[in-house]
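Below is one structure; the comments refer to it alone.
Shown here: the complex without one of its protein chains, the others still in place.
Chain naming follows the written order as A and B, and within any one chain the residues start at number 1.
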Amino acid sequence: MDTFVLVHGSWHDGAAWDATIRALEEDGQTAFAPTIAGHGKGVNKHVNHADCTKSIVDYIVAKGITGFVLVGHSFGGTVISKVVEAIPDRVKRLVFVNGFVLRDGHSLSDEAPPHYGALFDKLASESTDDTVMIPFPIWREAFVNDADLEMAKWTYAQLSPEPYQPIKDKLDLKKFYSLPMPKSYINCTEDTAMPHGDWNWHPRMSSRLGLYRLVQMPGSHEVIYTNPKGLAAKIIEAGRD
Amino acid sequence: MDTFVLVHGSWHDGAAWDATIRALEEDGQTAFAPTIAGHGKGVNKHVNHADCTKSIVDYIVAKGITGFVLVGHSFGGTVISKVVEAIPDRVKRLVFVNGFVLRDGHSLSDEAPPHYGALFDKLASESTDDTVMIPFPIWREAFVNDADLEMAKWTYAQLSPEPYQPIKDKLDLKKFYSLPMPKSYINCTEDTAMPHGDWNWHPRMSSRLGLYRLVQMPGSHEVIYTNPKGLAAKIIEAGRD
Partner (left out) sequence: MDTFVLVHGSWHDGAAWDATIRALEEDGQTAFAPTIAGHGKGVNKHVNHADCTKSIVDYIVAKGITGFVLVGHSFGGTVISKVVEAIPDRVKRLVFVNGFVLRDGHSLSDEAPPHYGALFDKLASESTDDTVMIPFPIWREAFVNDADLEMAKWTYAQLSPEPYQPIKDKLDLKKFYSLPMPKSYINCTEDTAMPHGDWNWHPRMSSRLGLYRLVQMPGSHEVIYTNPKGLAAKIIEAGRD
C-alpha cells in the first residue's frame, strides 16, 4: 500500500480529488489533496509560483508525510517539479497526470499554444485581480469532452479563477532534472486541453522525463471528475515500485 | 434525444448506415441517411461536388429537417462542410467521422497521399465513366482491417465505383471556416485509410476545426460495418450539447 499526495491543476482546488481519494482509500491506499495557495473560491489570488510550491511543501512537512508518491495534474505538474526539489528525500516517485513538465527556465505560458496565451492575456487584463477564468465553451469541448452537458456544467461550477502570475513565472528546474527520482506519466488519450499534434501532452511533455513509466487510459483532461475510479486505478499502477 | 443526418463516404450509399441507424433508434434517437448524388449502384455517375452537396441539401429541405446534428464520414466530411454553408440555421452541430476537413481552396485529392493520387488517376482513366473502384487488397488491409475475410468480402460487395470529379473539385470553404457551429471529430484509432504519420486523420484533419470535441473509439475506417453499435454510441456522445 502506498501513500499519495495529489496536487490539483488550474481552476481546481484540493476537493477536485475527493472521488479519486475515495477510490484510492477503498483500495487500501492513503491519499492527501492539499489546496495550492491562491486556489479555491474566496481566497486571496495574489500569489506567485513560489507561493504555490511553498504551500504544498508546508502541508507535507506539517503533516509529517514521508515515503510518498507525489502526483501532479496539469498545472500541478509544475508545482510537484519544484516541491520535489525542496524535499526530495520524502518523495518515492513522481507521477504526472497530463501534467506540465516544463523545460528549465520556462513558464507554463511558454509551453502553451499561442492562441491560449493571447486569450489568457486578454482575460487577465480584464479581471480585477490578475486572474483567468476559462470560458465555458473551451471547458466543455476541450477539457470535459467525455462528460454530458449536465456534468460539464456541474464541474464548471466547481472552478474558480486562476491566478495568472504562477502561469507566467519562469522556473529554475536544474535540480529537478538532476534528481534520480523514478517518474511516471499518465496520459488520457482523449485529453485535448493541450491540442493533439505539435502541442500534445504526450510525448512532448512526458519524454522530457528521460526514463519514465508510461500509463495510459481513455478519457479527457478531467477524468478526475468523469472517471475518478479509473484514474485511481491508473495512479496506483503509475505509483507502484 | 437528437436528430441526425448521416452522410456516407466514397463507394458507399445511404444503406451503409442501416445498422448504425437501428442502433441510434434503439436509443431513442432519430436518424436519416440520404444517398449522395452519383453514389450507389446503377446510377448516373456524372456528378461534380456541387451536385453532391445539392442532393443532400435538397433532401434535408424536402424532409423539413431542422435542429439536427450533421454527420459526415470520410468523403462525406467534404459534403457536410458545404451543406452547412447552404443551410447553417438548420444545423445544431457538425460531427466528422474520420472525415475530410479540407483547407479552403483544396480538393480531397490535394489532401490524400501521392500514392493514392497516382493510383486513382490511373483507375479513373481506365474506367468508362471517370469513376474509381478501390482495389480489394487495399480495402481489406487498410479500410476493414478489423473485419474477418468473410465480412471484408461482404462489405466490398456493397460498394460501387466512386465518381472522380467530386474528389478533384477544389472547394471554397471560407464560409465554412467562419461559421461558429459547434464541431466534433470521431477518430477510430486503427483507421489507416489515411496512413498514420504525416497523412493521418487525427490530428491533421481534426485540428483544422479550431475548438472541437474529440471522441475516439477502437476500429477501422469501416466501423460503420464492423461495429455499428459502437459507432452509434460515439455519434451520440459526439453530437450531444
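By our rule, a residue touches a chain if its C-beta (ideal position, glycine included) is under 8 Å from a C-beta of that chain, and two chains touch if they have at least 3 such contacts.
If you're wondering where the values come from, they're calculated on a predicted model, not measured in any experiment.
Across the entire complex, the residue among B:D51, B:D104 or B:E190 in touch with the chain not shown is B:E190. Checked against the full complex, the candidates B:D13, B:D146 or B:E237 give a single residue touching the omitted chain, namely B:D146. Residues of subunit B in contact with the chain left out of this view: 137-138, 140-142, 145-146, 148-149, 189-190, 192, 195-197, 218. One chain of the complex is left out; on subunit A, the residues touching it are 182, 202-204, 206-207, 211-216, 237, 240-241.
Keep this in mind: only the chains that are shown with their structure count from here on.
The distance from the centre of subunit A to the centre of subunit B, each centre being the mean of the chain's C-alpha atoms, comes to 37 Å.
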